[in-house]
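Following this message is one structure expressed as structure tokens.
Left out: one protein chain. Kept in place: all the others.
Up next is subunit A:
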Amino acid sequence: MNPQSTLPPTPAALPPKTGDPSAAGGRRDKDPRSEVRLFAGLGHVALAVWAVIVIVPILWTFLAAFKNTSEIFSSPWTLPAELRWENFGRAWTKAHVGRYFLNSVLVVGCSTFGTMLLGSMAAYVLARYRFWGNRAIYYLFVSGLAFPVFLALVPLFFVVKQLGMLDTYQGVILVYIAYSLPFTIFFLAAFFKTLPTSVAEAGMIDGCGHSRLFFQVMMPMAKPGLISVAIFNIIGQWAQYQLPLVLLSNAKDKWVLTQGIADISVNAGYEADWSGLFAALTIAILPMIIVYAVFQRQIQAGLTSGAVK
């Protein structure tokens, strides 16, 4: 359908047409202007309300992290009487948030690196080399996008168990990599296809080998795509809850942050250490705010890259 042809001039907007067509280069100003003001006014209220809904729970958590239990119960909306930094100390050491945090950094660091390395290697070969079975392997990877992880949860648990990698870092890391490959390859294969062939050919003529060509010529050229996918993977793997819950259940010292915080929240109920829980939450959220503030543009581009074809 053609949007222009289906646009009858609405009665409300008709009067100014007979008004002053000379104003501002043919734009009709009088009526639209008041309409703009009303619309923008209401819009501003809605936007501000949503911003408050997003910010307040987080800010409230940060404030509560400095309170003691009686303050949390008696005055949830006031500022803490004093800054009780000891809540953070308790969360970091006694509740092991520090440990969980570093575990998350280790696991996500290794698995994102592995995903990017293996993913880009596979995507590059699949995108730029013709060989028997190319399409079959490509579709094998891409079909993984359609399957829910829960379908495989039980067998996956036993596969990892049989390999002796239950409750180990390497088990989780390898599983993260495997489940990140479909999207990574899907996205990067499309990206490598768009890179010009002339550079690669020039490299080959200069006697550059296949792997050198990949690591020294193609990888740097694919940098924007690689960054987008890396961010996508980091955020996704950082947020993983289900897989570590199943794969690391008996190794509390290796738990990642999501698992740890969920566990602290259960224990906070028993021990009534609410301020400790708020402090733990703050430790989990604050670094994300800082990272987001710095890389906001890249993160938005990276996360939405999957949806924008």
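The definition used in the following text is that a residue touches a chain if its C-beta (ideal position, glycine included) is under 8 Å from a C-beta of that chain, and two chains touch if they have at least 3 such contacts; residues count from 1.
Following the convention adopted for this analysis, contacts and distances are computed from a predicted model.
Choosing from "Phosphate-binding protein", "SapC family protein", "Sugar ABC transporter permease protein" or "Tryptophan synthase beta chain", the protein name stored in UniProt for the chain missing from the display reads "Sugar ABC transporter permease protein".
Only one of A:Leu195, A:Met219, A:Ala251 or A:Ile285 touches the absent chain when the whole complex is considered: A:Ile285. The chain not shown here touches subunit A at positions 1-4, 6-7, 9-10, 12-14, 16-17, 25-28, 32-33, 35-36, 39-40, 43-44, 46-47, 50-51, 53-58, 60-61, 64, 72-74, 76-77, 118-119, 121-122, 124-126, 129, 131, 137, 140-141, 144, 146-148, 150-160, 163, 174-175, 177-179, 181-182, 185, 204, 209-211, 214, 235, 238-242, 245-246, 249, 257-259, 261-262, 264-265, 274, 277-278, 281, 284-285, 288-289, 291-292, 296, 299-300, 303-304, 307-309.
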